[in-house]
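This structure is in structure tokens; I'll ask about it shortly.
A single protein chain has been removed from this complex, and every other one stays in its place.
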């Protein structure tokens, strides 16, 4: 049954579901980073998401924003690497923007993605087209805004669609940031590892909100 | 046409033929030493035999014994390893025992093998059954003595047969000397690398004397 | 690939414990995953290095006598998180500020910068100098995009020595900038290492090819060339370093009479035998150009597990750098007596 809003505890459970999905996807993320980077994105995200589960499971939070901020803190302080900083920033900046919200509705999740994306871009300096997770994140945030959805399930559906399209589009881009294997052509045809992570995160949120 | 004796120059040419055969057999010797030792016997013998050719080709010698001594010196000073010392000693000690001989007849080649073998055994301390080249060399020397041959071609034939039999018998022995891989059973079923070299040397002498 | 480990997800922590044990009292572990010297004197300008694990003996093996005061250690191939950087910073600070000196990788910059922000919150003065010696990773006009590879060993050795006498953070920063500017490297890879947690190779490379200019994680360089001899490859690699000194407007071209520190590094499985054979050719090329070798470092110091490959690093020396070089040092990564070989 599609949800209008999520409570604080539901938001927490949604993030636990996200963590489980990412942990499950470790081999996919590993392969993506082996093709274009140094091959550690899968284990890095797994490490981060285990820390996330530890920070969330059985805990109570004062707001939905604080749930996301705890996620960001857990990732940032356990993962390291480029993705520890950028995914940590995504959840910290996005969460901070809705830190007083007691429910997660369409407006809140849209704000989360918008501010999270801005945080990531100003922290990491990646621009659209650089073949980073920004290429999945920015279309996701924009799709969320454009959808003008009334419910969290509609909003997360639009966001997930934007993330998926962005991840697919990253296949045609040439990597330039991070430990990506920078030599032009080689990176064509494959999606950026971080963008794959973003698409899995967004899809899991959609499925959770739709259920 | 089987030869009664070999001249000094024929003896020299016989040793050049031996050198060429051993160089040709490098892969066989390598494999034998890889199975039971450190895998360098083939390259070591090749190195030694190239030095032998350099020392013999186009040179004149005062006696057949001096030909063998030059072979021994070339091997000993170019090869290193256990086999540089033992094969060097074989040719130096054997050659020294016939250092005034101007032809190589049955008596001389028998003396060469007998004294050469004694030199090797007292230098290296290996006893029959230790799975070394001594296990081909000693039967070769003994077969030479026992044959009581009248011609060098008959004597080398008997010696080669002894060497071949000794090499075959070494398959059933357990290696204990040198860089042989000492752990018992593992060395069973395979001939000792140095014994293979001895059998090739003896067979090439036989073929040269028979031609 | 048989790896001698316990829990594959725990290798970074366990190797750091082992490293502290190897220092046998000279260093201790601090916070979540940092190593710092036990005897940093009051009033010393501190030097902090760091980066991902899996490249041992760097980065954390560069902590030691007359070397770095501490290192913030990440997981395998991952920059250390900001909290670890902060913990290391706090532990090495003696009131005179801390210089961060590390290789230019996006992840490291992001995390060290975040760590610097946390340190700033606690009023610790932090300055950053990035190491970017890999000339194949960007043209001389975009040195800020270059990766840091093996050159970090001579750089940290020199700056570690400088930090023993530097009166201020400014002074140490200036020495570090000079050491970085004077250090240029070219690397190649012949086969990948593996990721301990997955057992998978870090990249794929055709059996007949060498990645010329490839980075230490397998980042591509300037070309993939057919496997060749040690002499030919050495010639090609050194040519790229000479060219870089020529093209870069911030430094003079290497000329007759110049003196350099020469570092020949193995990425792991490439043997000392191969390094020495290549070193022999490098020496011949340098001699022909009239360039003197002030001293030599050679060994597997900047590795990527059992990756095979080699790199050359040149550091152009002047009197100041020679003074730093001649100091003895001791660490897990590199040790030397006072003076230099040949001197």
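Order of writing sets the labels: A, B and C. Residues in every chain begin at 1.
Note that in this section contacts are C-beta pairs under 8 Å (C-beta built on N, C-alpha and C of every residue); 3 or more make two chains touch, one makes a residue touch a chain.
Just so it is clear, the structure is predicted and the values come from calculations on it, not from any experiment.
Put simply, the hidden chain is in touch with B, C once you look at the whole complex. In the complete assembly, the contact with the undisplayed chain comes from C:53, out of C:34, C:53, C:83 or C:183. One of B:37, B:95, B:116 or B:139 touches the chain omitted from the figure, and that residue is B:37.
If you put the hidden chain back, the residue from B:63, B:78, B:117 or B:170 that touches it is B:78.
On the side of subunit B, touch with the chain left out of the figure occurs at residues 27, 30, 34, 37-40, 42-44, 47, 76-86, 123-124, 177-183, 186. Although one chain is hidden here, its contacts on subunit C can still be listed: residues 2-6, 11, 14-19, 21-26, 53-54, 56-57, 61, 65, 190-191, 196, 207, 210, 227, 229-231, 233, 268-280, 283, 293, 295-296, 298-300, 303, 305-306, 308, 310, 328-330, 332, 335-338, 340-343.
In this text, only the chains that are shown with their structure count from here on.
Centre-to-centre, using mean CA coordinates, subunit A is 33 Å away from subunit C. Centre-to-centre separation between subunit A and subunit B, using Cα means, comes to 74 Å.
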